[in-house]
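Just passing along the structure, written as structure tokens.
Removed: one protein chain of the complex. Kept in place: all other protein chains.
Presenting chain A:
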């Protein structure tokens, strides 16, 4: 990936909330650079600090310490009037759409233009243009309560783009939508990025969303960015437990502890999980290794999908053969991909990153 001009830069950004129950470090010393024109994902479980992190970008929340630069300017050192102008350059869409129920669709889209002081005629033309972009021209005079969730979010997008911002922040913008509508909205977000060149920051807890629209991703946990990089790199070689859990939950390619316990009853032999990735770890490699070694492998669990249009997943096999042969086979395979040894029914090993239902009490695993 070629180096992009930095658009948004977090420098040791920290946000501490003081609550009656004590301090909450919602964002904890984040250093992150988001390049101009990219779609950047921020993923993490609930309470990880994702919303707080993006709210630092348009200073809806003041930083406790550190800096947040947008186009090289520290937004948190701006005067109120300067900040308001800076915000016109940063559109934002929300999980609950946050449309003004007292205004029509056209009125909602016109609102940021009024705030920015556009004259009436230019405003009307711009509103028409935006409604056309999101395909809602016929709904101009409708009220938000008369729209479906997907339509509301499209109004939200039109409104966010009204003042020609160069940044779009999307906080869980598809979490309230069904899968099909999610797809429509994500397609618009993609168009906003590709056709208008807008830098997009997408917050989500759904890996599907990141897989579909993002170029790069940051994984947050406990207010920190624990991992970040190209979407494929991060998800294909997750370094942090939180990322591995995400991948596992989204893909369900690895047996949960409960599923593993069931597998062991049917397959008492040696069980291993082998990563399937584009580079080397492809299933062809597995076929070759099985041919080269006196080991029989039966696929008993697994899943392979695409991330950033490249294959990704894992297969769990039961191996049969001499201990030495199995060891040689695993060493061979381990050179090109990740191999996780789950042991045998008699000597079980656990998957530290397993997700899903736990094994019942008393069962091995």
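Assume contacts are C-beta pairs under 8 Å (C-beta built on N, C-alpha and C of every residue); 3 or more make two chains touch, one makes a residue touch a chain; residues count from 1.
One rule holds in what follows: contacts and distances are computed from a predicted model.
Asks: Determine which name in "glutaryl-CoA dehydrogenase (ETF)", "phenylalanine--tRNA ligase", "ABC transporter permease" or "Electron transfer flavoprotein subunit beta" the UniProt entry assigns to the undisplayed chain of the complex.
Replies: "ABC transporter permease"
Asks: Would you indicate which residue among A:99, A:127 or A:185 is in contact with the undisplayed chain?
Replies: A:99
Asks: On chain A, where is the contact patch with the chain that was removed from view?
Replies: 58, 60, 80, 84-88, 90, 92, 94, 96, 98-103, 111-112, 114-116, 143-146, 159, 163, 169
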